[in-house]
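Input: a single structure, listed below in structure tokens.
What you see is the complex with one protein chain gone and the rest in place.
Just so it is clear, A and B label the chains in written order, and each chain counts residues from 1 on its own.
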Amino acid sequence: MTDSALRLRVIVETPAYWRAVFDSPPFNIVDAAMFQGLQDLLARMDADPSLRVVVFDSANPEFYLSHFDLTGKIGNIMTAVGPSGLPILVDTFVRLTKSPVVSIAKIRGCVRGVSSEFVLACDMRFAALENTRLGQPEVGVGLHPGGGGAERLPRLVGRGRALEIVLGASDFDGDTAARYGYVNRALPDAELDGFVDVLARRIASFDRRAIAAAKSLVNQVSLPPADQLLEALTSFQTALTWPEAQQRVQALLKRGLQRDVDFENRWPTVLDTLLETR
Amino acid sequence: MTDSALRLRVIVETPAYWRAVFDSPPFNIVDAAMFQGLQDLLARMDADPSLRVVVFDSANPEFYLSHFDLTGKIGNIMTAVGPSGLPILVDTFVRLTKSPVVSIAKIRGCVRGVSSEFVLACDMRFAALENTRLGQPEVGVGLHPGGGGAERLPRLVGRGRALEIVLGASDFDGDTAARYGYVNRALPDAELDGFVDVLARRIASFDRRAIAAAKSLVNQVSLPPADQLLEALTSFQTALTWPEAQQRVQALLKRGLQRDVDFENRWPTVLDTLLETR
Partner (left out) sequence: MTDSALRLRVIVETPAYWRAVFDSPPFNIVDAAMFQGLQDLLARMDADPSLRVVVFDSANPEFYLSHFDLTGKIGNIMTAVGPSGLPILVDTFVRLTKSPVVSIAKIRGCVRGVSSEFVLACDMRFAALENTRLGQPEVGVGLHPGGGGAERLPRLVGRGRALEIVLGASDFDGDTAARYGYVNRALPDAELDGFVDVLARRIASFDRRAIAAAKSLVNQVSLPPADQLLEALTSFQTALTWPEAQQRVQALLKRGLQRDVDFENRWPTVLDTLLETR
């Protein structure tokens, strides 16, 4: 198996129902290899006429998928283009939304920044009540969401809650995320696997043409236009060059990001004191 | 009274407040006669300058309005055009949304498919907590929503929950429907009539011009464009010709749809096993 295939393992539950499991210890950091895994999976999804639904799961209950690698291992995902003609980062999420195959994010643990944008690009999101930590902390790092979060959240949760999520840069637990509409539902951890499995098998029993036509109609009134997604990414690339952003990123890494499990779990809580020890 | 007038009885509570009661035993199936009843009502609504509000109610607490007749009695509602120039099915719902008269759906029991699309075309929806079963089960029958459900739901509940409703093809109870925004509120059955009656009489006491102007402003930012509604209907007509859809419809009828009250109550629960006994 390639490195990417190891990081995103595909389990064929039935020909119509796959599970894709993020498994990149220790934190399921999102780097170029993880995006390659998603691109490979999208190619397999496109090629398989039996497939109806993919559930995105994590091998690590503390870190569903944590956040962008901030040590530089993101390769060319913002510059090289994918099959849609959009940069890989945007291409991956746009193709997921437009795929005739249904995508379901089953969430436990930390899901921040680009990872939140990944679950927002899934067709549905179900989260554990007990330990979900979902958020867009970019503004607290001197940046802003660049992978669709700013475009998808307002349609799901309204402008006021989208601004609270994006400008407050805090974690949202499962209950609040469900009340806001950030996720479809929050369920007790013990019920989450069963609920999602029943839903996925049910969808897997339906006809591919019916699923594709229904999803396409919903998409027409609910997806953000590609030019807005591109503008956000371009703006994000500019923000990465801002000295204040670089300073905050360095402060986070110095404090333990991507090294210390305790800090990795709770880092959005310190964003308002990040520059105090300069 | 005509057959249609019997199926949709109009009770004039006051000159400004009418109740329209679905009363087509045993299940309040939606057929051509029911649409004729709605068209006749819309003509009466248009012609009466005293009217402010119509509450849509059901004579059958188990079946508010069940679903499209699947035995062929839907006449020409998808081909003949109504006063708006749109096919009768779309015309009925579009004229209801644009009417200067306010429409309120008071929901008890089963409301599936085209019936869900009817309540989505009403200005407001209030549901009983105890026995509401609301859903868009079309995909589970090899079809997809064709009467506006795919266009109206994402604006009300967001893309993720709209896809769960449409692709999952399950019933939603009153509490979940209210949490999702599918209905305005779910109330205990014993309080539902009182709540809706107070609201309807209140609106009925207001000025027609003020109501019409306010609704028109809200409509401008909230109604789906007619071309999207038409595209969904055209796609639905194509789907009706798909062999897999016809096979699923026949399986449903064979199992008891439109005949057996118990099956009629719970048929979405069996959609994932529909073709197993082939």
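Definition applied: contacts are C-beta pairs under 8 Å (C-beta built on N, C-alpha and C of every residue); 3 or more make two chains touch, one makes a residue touch a chain.
Computed from a prediction, not measured in an experiment: that's the story for all the values here.
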Listed residues A:V139, A:A212 or A:A226, member touching the removed chain: A:V139
Specify the residue from the set A:G75, A:P100 or A:P224 that touches the hidden chain. A:P224
With the full complex in mind, choose from A:G75, A:P100, A:P154 or A:G256 the residue touching the hidden chain. A:P154
What subunit B residues would touch the chain not displayed? 102, 122-125, 152, 155-157, 178, 181, 183-184, 199, 201-203, 205-207, 209-211, 213-215, 217-223
Residues of subunit A (touch criterion as defined above) contacting the omitted chain: 138-145, 150-151, 153-155, 157-164, 166-170, 179, 181, 224, 228, 231-232, 235, 239, 242, 244-245, 248, 271-275
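Everything that follows uses one rule, which is that only the chains that are shown with their structure count from here on.
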For the pair subunit A and subunit B, the C-alpha centroid-to-centroid distance in angstrom is 35
